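Shown below is the structure under consideration.
A single protein chain has been omitted from the complex, and every remaining protein chain is retained in its original position.
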């Protein structure tokens, strides 16, 4: 065990798997010599060389498309988008070619697509997006979103080993802010939810960076006992864990950093509305970014992203319901 | 008034607006000499010429991107994707450049993007998709989806006049199957929901092709009085009409042809779960395509798309709840 | 300028060197073209009878392009065939019965009814099923070639695409990537003069074969209705690829002799153009070549038709897929990690030497 940041845990997972599986190949812009825009692959170039830590042309469709090709002949490419926002430029290859290949042709596409996502540091409209729900709505893609260092390592390893295309949401704002004990060597985190805190009066469901916002917001909230459920995986979605938590607490708040409409949280809310009707003692409350681009200027950005205060207020109101 | 198909109503709307506003320009693959893959622009080339009914190269990003450029200097381009599925190839320009321009720069982007969507005719995984929820999750885009000939004309005209980028979902399976009385001349359909049938015991919420499936499924359903709400617009979403209907009926079924997870219906369900808690006499039931690519072979496709039977069964069960 | 620029101008038309083809090869090429045409003609009939759901596309008049190019490929090479390239599947070893089942959406089709018409690729013969979005497969082929190069394998990847497809960004991203990495990939531009109804002058100002030079590799334009010329250009490109000489763009100039799909009467194509090209029919041409060598083409034709009859019967007798399986196979199970493309048939005698 050693303590490391969320970022280092991702690096550690990639490195561990690359050492044990020579089929793993990293592809992306500036990931080699430079070590990546966020330094996730710092030092990899020296250890693994240009062939396995490939500095690609600036071409997202090509990164995904060639990775698919390499995968179906036996490599296990991990693609980095420099920011998750740029996946819009490789969208077609991901949702059409990669996602549907196994269903259509019985041919698995073992690629992992790393998407550094999220806001909170004045990245503005093109460097702050949380695009996960687009991929939840593209059958054939798995989507995971760790919130802790431990899970970051375990999920990136599991993603590389999963024969399906896996979209790995890594939240930029967690990279260096979040630290934790991480086991040495190789392990996999299952694509299932995790109870981040036990509780009885209300459950808050979140994933990625919002797990931390939620934990902070619900610590010592007027003495209430609040469960926090960290989804970890969005596809597959751990429906059982969600329904169990709601059954146990009878009240639920769902928090998304993404824009509200058709976000992951909308799916979770819809699930609960359909399956937990008799368990609910109050409305299914959502907290999310409103439907606008994520603004650059700090006061504007702070007004848009779900804050500790907004989550706390939502919980307080629901507790009183 | 004259009776025409849904398809002809779209043509009629385009033609009417082109005659009165010379800024309107149609762009797309094979829309000129050939009149479009579905013949929506049949005859337009002869009437308006190659400059206003532009046969473009096979390049979706270019179609959207150049349309944006033309719009900000005063034209009003209407882009046709040959099938809605191909919008994945122009995704970036739509969600990043068009959608965010007004918010970022105070510069409206008056483009309309026509997306012939939906399944039901063995189009297979690449010619049957219903991608509307991707665009609902891209702030800055309006999204409309007519179900009738009358609304098809009124919404396409309103879309062209709206200064924002509007995604116009036209369901291929309605093109020639659905007919209706359509007023001559110019009119706009508001971006609001419409009660397709009054009722008191249960409301079914749908849009596009599913409105017809729902109307058929709920005609004479064990004597129940079933309201059908046709959303018509997905962004903006007519929240008031939805909440009113639920308040009135206390039971709701939401039907999507799209894949279930994070679909438009998920957002509607989430809205109801949050805002109608005290009005509900039963779970918020959803009927949608399961999360898989839309298969080609008729028995497989029929097993996936929401059918009259599935909707009827869902309503029956909820009525008995 | 800190650029390594390799200026390779487009070369002249490659001519067939018959030394590479035995008489059996040459009649084999004809046989596969005959079978492609026969299968598509049959499928068109089945379509008109309502037995092929959805829409129907064929490669009538373009048989030489897919057959000629795939004939040059070795068993370990990998292919992505497009919608005019039925011949490639036949060459690689997919049976006519499987193909007809595929068209009809039957369980025995390559995709078990999950995808339609030519949107398929049998992974057991080294083919990736095409994505409809054109030309996505150029990047997939480039990626396969990248893997071959990284592993130091003497194999190559090949894909086809049309004149219209050259307008899309993925064409460029693939050409550029393949050029930068000097990959063993062969791009066959099937220039059939139209993209649906759109003539090439609305698609490009300069013939795309000229662009190869701007990516640092060879571009060659050949007669796409001469199956042996297509074979020879591909064979040569393959040799270069395997030898580390990088990619090749082959433009096979041909003509789409049917509508874009079964629904299209192609009124937009000048009649004279069609007439002109009818005289260049690739099957007629190869028939003349093979007849001159003393082969009995009529017997070959009869053999093909007999095989097709049987295939049709088999296909028609097969069941439709079970609707309860519709949502199976969205995700591969964990142990599917070892399922990859497998080797295909490689009929050319040169591969057996």
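Going by the order they are written in, the chains are A, B and C; count residues from 1 in each one.
In this section, a contact is a pair of C-beta atoms (placed from the backbone, for glycine too) under 8 Å apart; a residue touches a chain by one contact, two chains touch by 3 or more.
All of these numbers come straight from a predicted model, not from anything done at the bench.
Within the entire complex, contacts from the absent chain reach the displayed chains A, B, C.
Within the full complex, the residue among B:68, B:268, B:285 or B:300 touching the omitted chain is B:68.
Contact between chain B and the absent chain runs through residues 25, 51, 56-57, 59, 61-62, 64-75, 77, 92-93, 96-97, 100-108, 110, 139-140, 142, 161-164. In the full complex, chain C touches the omitted chain through residues 1-7, 167-173, 176-177, 179-180, 182, 191, 193, 199-208, 210-211, 213-217, 253, 273. Residue-level contact of chain A with the missing chain is found at 29-30, 33-34, 37, 55-62, 82, 85-86, 88-89, 121-127, 290-293, 295-304.
Note that in this section only the chains that are shown with their structure count from here on.
Traced through touching neighbours, the fewest hops from chain A to chain B number 1.
Relative to chain A, the most remote chain by averaged C-alpha coordinates is C. With touch defined as above, residues shared between interfaces to two or more other chains in chain A number as follows: 92, 96, 100, 103-104, 139-140.
Touching two or more other chains at once are residues 111, 114-115, 119, 131-133, 169-170, 330 of chain C.
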